[in-house]
Structure formats: structure tokens, C-alpha cells
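For this depiction, one protein chain was excluded, whereas all remaining protein chains were kept in their positions.
A and B are the chain letters, set down in written order, and residue numbers restart from 1 in every chain.
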Amino acid sequence: MTFVIACPNCGPREALEFSFGGETTRRAGPEASEQELAGYLFFRDNVMGRQIEWWLHRDGCRKWFLAERNTMTNQIERTFWPHERGRTA
Amino acid sequence: MHPIRYFKPWKMWRRHDLKKAYDVVIVGGGAHGLAVAYELAKRGVRNVAVLEKNYIGAGGSGRNTTIIRANYRTPEGVAFYKESLRLYEHLAQELDYNLLFSQQGHLTLAHAERALITAQERAEVNRLLGVDSRVIYPDEIAKLCPVLDLSDRPDFPIMGALYHPPGGVIRHDAVVWAYARQADRLGIEIHQDTEVTGIDVENGRIKGVRTNRGDIAAPVVLSAVAGWTSEIARMAGVRVPIVTHPLQAFVTEPLKPFLHVILVSATLHIYISQTDRGEVLIGSEIEPYTSYSQSSTLNFLEVTAHHAVELVPILGRVRMMRAWGGLCDVTPDYSPIMGETPVEGFYLDAGWGTYGFKATPICGVTMADLIVSGQVPELIKPFALSRFWDRELVSEIAAAAVSH
Partner (left out) sequence: MSARRLPEGPDEAILRDRPVTIEVDSKLIHCFEGDTVGSAMAVGGITITGRSFKYHRPRGLQCMTGNCPNCLVTVDGIPNVRACTEPVRGAMKVVRQNAWPSVGADIHGWLNFWSFMMPPGFYYKVFHRPRWAWHAVEPLIRSKAGLGFAPEEEDHRTRERISLHADVLVVGGGPAGLAAATEAASAGANVVLLEQRREAGGHLLGEPGGRVRAAGLVSAATDVGVKLLSGTAAFGVFDGPIVAGWNPDALYRIRARHVVFATGAIEQPAVFPDNDLPGIMLSSAVDLLVNRFRVLPGRKAVVLTASDGGYGTAESLQRAGASVRVVDLRGEVGPTPTMAGLAPVLGATILRAHGRRRVRAVEVGPPGASGGRKIPCDLVVLAGFAVPSTNLLSMTGAKVEFDDHAQAFLPVDLPPTVHAAGAVAGSRTTDGAITQGRLAGLEAAAAVGHGSAAASERVGLLRLQAAADGDPVVLPPETGLGKGKQFACLCMDVTNKELKFAVEEGFDSMELLKRYTTITMGPCQGKGCMLASQRLCGKATGHTLAETRPTTARPPWTPVELGTLAGERRSPRKETTMHDVHVDAGAEFMWAADWRRPHHYSTPGREVEAVRQRVGLIDVSTLGKFRVKGPQASDLLERLYPNRFGDMKIGRVRYGAMLNDEGVILDDGTVCRLTEDEFFVTVTTGNTAALERWMTWWLADWGLDLRVLNVTAAYAAVNLGGPDSRKVMEKLTDADVSKEAVPYMGCVPMDVAGVPSLVLRIGFVGELSYEIHFPSMYGEHVWDATMEAGEEFGIEPFGLEAQRILRLEKQHVLVGQDTDAESDPYEAGLGWMVKLDKPDFLGKRALIDLEAAGPAERLVGWTADPSIVPPEGSSVVHEGVWVGRVTSARRSATTGKTVGLAWVPAGWAQEGTHFDIQFGTVTIHATVALKPFYDPEGTRLRS
């Protein structure tokens, strides 16, 4: 885990400083069907390729952000704040 | 004994042209896929192709740390792995191949009170189900493994251990080759360098698969591809509750045998055994992020070496010689997914996390029974894909989270 992640707040740092939060999901709210609930809780795309995922800069600014990473090479393509989701995704 | 038959080469398996159609296509030429193929052939289903994109045993089967044990936590898990262990104990005779199974005993070290409670719980569940395991304390641990640091000097002194005498290590590649050989002898076709590029489904039924060597029609397709299940299932239009995590291990230069028991520490996230070549084999837990990269990481080597030296201090001057990574399909409840899917004729043998190799023989038997009879065997009912819709999870997190 020596690849580098550019924290949107602190700049490029070793991945060791970060905690992984998994691929982004769409939360199933109280009105969701059983299918939607199970889909949200357990089922993941788990793509071979580019994935949007959560990271926390645990040993830095302690902020959560999103990253687009190639899961075959661990290359981080870009990072951005959650509020930038709509604009950049 | 057959005193002279090994002077001549044994033809283990052959290469074939790909046919246009098979009764069953098995995707993945690892131990599981080949075991299912062999068991199918034994049941008279012989028009079967095993498709392997690389060489047989290239994936998890050849990359795991070869530990066989049955001391799981849930009754469902224990019953399943107990049967697998029993089959393993007779597998060399069944397949006529010495798998170098060394039942030297398995110690799960507890360095914290919580870990000791979990050990006690596993011992009790195991005992009730007829699996030999018990909690032992430092004086007895010292006799089994004098090289362990049992003093109070380490950061996390050892308080006790779950001792599982029938646990052992086996030669993983030999299991793959032995199944392949017997499957080949019974008429199964093993196709190496054959990559599945697509799966054809029509009206909810499987039609066949496409490969880099041509298309194949088949009414039954089994996915047995640890690590890549999400991708294969996606080809069939099936979503799976799986994420892929890398898992790493390394071996040291060979030493004369000095470690006669398998060591596992959940606190230090590490397991250590000595192979039949004398190498010390050291593995760790899965990486904390998902990835399809099988490269070793420096951090893994550093942390794992640190923990290995903390447990067994004489390893400090021993050299790491070879390191590798593999891919694990991890499910939310650390239990496998076996059986039918919403696509008729498409079966899964997946979600094996870090414990798939231990289950090889029983997977062969139960998946072949399912494919031949259409009935889900009792032993694998708890592991149906549908449990994630029905919320009947089988949590093996405590026994499997640190893999071995």
C-alpha cells in the first residue's frame, strides 16, 4: 500500500495514511423495498477498472473524500470532495 | 505400493481442441473447478470442459497457504469443514497421488481476553460437533512450539491458544494436479490458456460461453473463479455480494525443520508454518482495500515481518525469499456462496475469501451432487446466494477474519 493518494486537503500522501471506505453506494432509505435494502447492504459492483470510492485521511486532516481508482493498477485517477459529486461524477 | 510405476512419466492431462458444445462448462481451472469436474465424471457426467484462462492452479489454489482445518465458529461452518477435512484425510488414496498432507496441529494464539473467549467458544462448538479442538495455556504451548516468545516482553503476550490437532498443511499444487489427472482419466477436457470473454443467457437460461478460442454451447455453467467472480457473474447478468481483496504471503529461505505446528495469531494478523521444503511460510490478513492487483506491497512485508519476529524472535536473521499476492472474493458474512443463481443453469461456487482451499473436496462433492440431481445438498443449504435477500447470514467473521 505504497501508492500515493492526493488528499484534496493535504495533497499527495502515501496510502498508508488513509482508511478505505469502499465503493460508493446509494443508501436504501426507510421506504426501500427488500430488494433495494439487500442490494445496498450487501451487493457491490466490484469492478475491474475505475471505481469511485471513499477514503478518509486518517493520519492527516481526518476528512472523508472520494477517489476514482483503477482497481487493477491501484492508480488514483482523481480525488474530490463529496459536495463535488454531482458536478464531477 | 507400486514400487516401479513412478520411473516412467505419468501422463497427467492432455491438451484438446475445443468442442462446440458440452453438457457442463466449468469456468476456472483451480482446485475447486477440477474437483467438481472429477466428481461430475464419477457421477457419469463426462462431457465436461474446464476452462482456465492461464494454467491450472494459477489463481488462489496455487497462492494460498495450504492450511487445512475444521475449527470454525458456527455449527454450519464446522459441519461443512469437518466433512471437508475428513475427505482430505483420504484424498491421497482416492486420487492416487501423495498430497503430502502433514497433520501437525494448528494453534490459534490468543493475546487478549476477547480472543481467549472466542477460542473457548470455538472449542466448545467444535467439541459438540466432534471436531478435536481445545483451549491450552502457555506451558502446553511451549511444549508444542518452543520457538514462540511466550514471555511477557512482547507488546501482546500470549495468554492461551485454541489447539486443533488434526489441522495441517498440504501441498496445494498437488491437490490441483491430482484432481486434474483423475478428471482427465475419466474423460473430462481441461483447457488451459482459454479465457471466457462472455456468457450467453436467453430467457433467464444459460446458453453457453464465449472464449478466446471460440464459442461453446452448454446448458450448465459453473463459475469457480476465486477473485474474479464479480466479473464472470456480471457476464451472466447476476449481481453478487462480493468484493475482491488482495491477500499476500511470503516464504523464507529453506531451513531445517524447526517449526512443527501451524501458528495463527488474530491479534497480529499473521499465520506461520514450515513447508515440506523447509521454507517458513508467513501470511497475513486481506488488504484493507479492494483491488485486482496481485502485486506484493512493501507495507505488507514490513508489518508481517515485524509480527513474525515478534512471535518467533529467531526469525530476525532469516531471509524472506519469495513473496506473492492472490485475490479473495470476500462476502459480507465471511461465508461462501454455493449453488443456484437467478439464471437457470448458472451455478456459483464463490465467495471463498481466504478459506476456499480448505473446502476443495467437499465443494467437489456437493456441487457435483447439485448439478447432477438438481437438489441442494444439506451441507451447502446455508450458503445459498438467496440468504442475502432472506437475511440468514452465517457469520464466520471470528473464525475466518484472520484467514488461517
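Just so it is clear, a contact is a pair of C-beta atoms (placed from the backbone, for glycine too) under 8 Å apart; a residue touches a chain by one contact, two chains touch by 3 or more.
Note that this is a predicted model, so its numbers are computed, not measured.
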### Summary
Missing-chain contact, candidates B:L18, B:L186, B:M320 or B:V372, resolves to B:M320
### Task
Please pick, from B:L186, B:A217, B:L301 or B:V372, the residue that touches the omitted chain in the full complex.
B:L301
### Query
If you put the missing chain back, which residues of chain B would it touch?
1-2, 5-7, 9-15, 54-58, 62, 75, 89-90, 92-93, 96-102, 112-114, 116-125, 127-129, 134-135, 147, 155-156, 171, 173-174, 177-178, 192, 252-259, 274-278, 293, 295-298, 301-303, 305-306, 308-310, 313-324, 333, 391, 393, 395, 397-398
#### Entry: Interface with the unshown chain - residue positions in chain A
1-4, 14-15, 19, 21, 27-30, 32, 34, 37, 40-41, 54, 56, 58, 62-65, 74, 82-83
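Definition applied: only the chains that are shown with their structure count from here on.
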### Task
Could you please state the distance in Å, as a whole number, between where the Cα atoms of chain A are centred and where those of chain B are centred?
29
### Task
Provide the residue numbers of chain B that touch chain A in the complex, in ascending order.
228, 230-231, 239-244, 287-293, 297-300, 331-332, 388-389, 391
### Task
Show which residues of chain A lie in contact with chain B when the two form their complex.
1-2, 15-16, 19-20, 22-23, 34-35, 38-39, 41-48, 51, 53, 71-74
